[in-house]
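Then we have chain A:
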Amino acid sequence: MTPDLIYGLTGIAVFGIGLVGALCVQERLRRVLALKLCSVGAGFVLVVGAWREPPEMPDPVPHALVITGIVVMVSATAVALALIRRLQTLEATDER
Partner candidate 1 sequence: MTDPLVIFDLLLALSIVALAVASLSVRDLFAMIVLFIVFGLLSALAWVRLSAPDVALAEAAIGTGVTGALLLKTLHHLRFVAGGQGLRAGSGGTSMAPAAPVPVPVPVGVILANAAFCGLITLGLAVAFLGAPSAGPGFDALVADAMPDSGVAHPVTGVLLNFRAYDTLMEVVVLLAAVVAVWQIERGLSDAPAPVMGEVWQGFARLALPAIVVIGTYLLWVGAEAPGGAFQGGAVLAAVGLLLLLTRAYVPRPAHRGIARGAFVLGTAAFALVALLVASGGRVAFEYPLEHAKTLILLIEGMVTLSIAVTLAALFHGREPVALPKGGRDDT
Partner candidate 2 sequence: MLDLIAAFFIASGTVFFVAGTVGLLRFPDIFCRLHALTKADGLGLALIALGVGLLAGTPGEIFRIALVWSALAVASATCSHLVARYALRSGMEGRDD
């Protein structure tokens, strides 16, 4: 039982949970959150891949990739949320 094994499986589990959410959930906000869970899961896999037994330094390249992934994901989340807000407003005005 090494950390890379534990957290690698954690990451894959989180990815799977996010996948279920992204496919099954109806509420818009929750779907965005499910997608974010997927991205955290993918981040786990990359960070685990970078991990080396303690005296060694971890590989910095996947770390940089995950940081990039996080920033990309927050951008996508922001756009999705803006769409949700806009859609909500439009639906409210249409019903009025």
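Assume a residue touches a chain if its C-beta (ideal position, glycine included) is under 8 Å from a C-beta of that chain, and two chains touch if they have at least 3 such contacts; residues count from 1.
A quick word on the picks: all candidates are chains of the complex that A comes from, given by their letters.
Being a predicted model, the structure only gives us computed values, none of them experimental.
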Looking at 1 or 2, the one that touches chain A within this complex is 1
In the complex, the residues of chain A that touch candidate 1 are 1-10, 12-21, 23-30, 32-34, 36-37, 39-40, 43-45, 47-54, 56-68, 70-79, 81-86, 88-89, 91-93, 95-96
